[in-house]
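Missing here is one protein chain; the remaining ones are kept as they sit in the complex.
Here the chain labels run A and B in written order, and each chain numbers its own residues starting at 1.
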């Protein structure tokens, strides 16, 4: 796998990014649907879930233009998804679809967190702040989704490890970068750590002490 | 009406803006009152409802100074309103007052959305992003109001068309601008479409499919 990544890292990252955005948007659609929102609500919650974390990161780091402003096609993608998928959201929350979303979400969490850390590092932030930015990028969309749906955010409730996985993944990426590992390695290691940890947490129902 | 608008468009827009701000603030006052907040709470929720959308728009587009920072008198207006109106908020939610607020809110929604779109366009954003910025400017104050009052935002719940009206109004303004229609026409057409659609939605209880 390391080989594949070295060969076409950016294509792979692009694919993971699309996967992650789709997964994040889906989780928004499902939650909005559960709350009996109409199509505008479903689109809005999906949009905010997918882009909320990255937007807050860009605001905090004063990066402009915002990443979704530069990639209008992502906004259109979510718009199209909301149109197509809304009638089926009822079925999304069960069985195979849920498993697909879980894996895609874990990949997205890893990618967004590690990218967030790396963008903060490029902006010259101190180490600990880079990790915070990475975790914020990874989890904030879900936090906004839950606040809009009038719930205590899932990632803060006592549940399976989530933000913690992003936290460790970001440290891995950051420390590898400090010892001058090639970018393809730092990014893929960070994503892998986050993603594997998250899937293990779900599989074995790992929790933090309260 | 087109004539009047051409003659003194900016005076008319100014009047609509004041109307819209007052209507948005009022809806905040009423909601805060319903939640038994004290005067500081009532002022704060009114303030955030009136300025939340435009503030988020300016943050996302990196426009400074914020529009309410330049127009201190608007802040004072809401402060004075909160002082004067708080004792009467109990009566605001019934009968004639409610009808006035409904119309003023529809006008404000139209104006804020269309202005948001046009500001995003001047900032060189792509088409679809301009529309998103317009809709955000129009609805986000109300979203914040409901989040602060611990409710699922009204505009996301399955209710009458709201964000959808802003969405169409923004497209109308944007497309008219693309074919080089004069600004007075684009702005007034966008506002009119949003406002009329909204009032029709209320009158005939139009809803989107869930």
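Operating definition for what follows: contacts are C-beta pairs under 8 Å (C-beta built on N, C-alpha and C of every residue); 3 or more make two chains touch, one makes a residue touch a chain.
Because the structure is predicted, anything quoted here is derived from the model rather than measured.
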Which of B:18, B:66, B:154 or B:181 contacts the chain that the document leaves out: B:66
Identified contact with the non-displayed chain, of B:149, B:185 or B:206: B:149
On chain A, residues whose C-beta touches the chain left out of the figure: 59-60, 62, 125-129, 132, 143, 147, 150-153, 155-159, 162-164, 167, 207-210
Interface with the unshown chain - residue positions in chain B: 32-33, 35-41, 44-45, 55, 59, 62, 64-66, 68-69, 72, 75-76, 79, 86, 147-150
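The working rule: only the chains that are shown with their structure count from here on.
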Inter-chain centre distance, chain A versus chain B - centres from mean C-alpha coordinates, in Å: 31
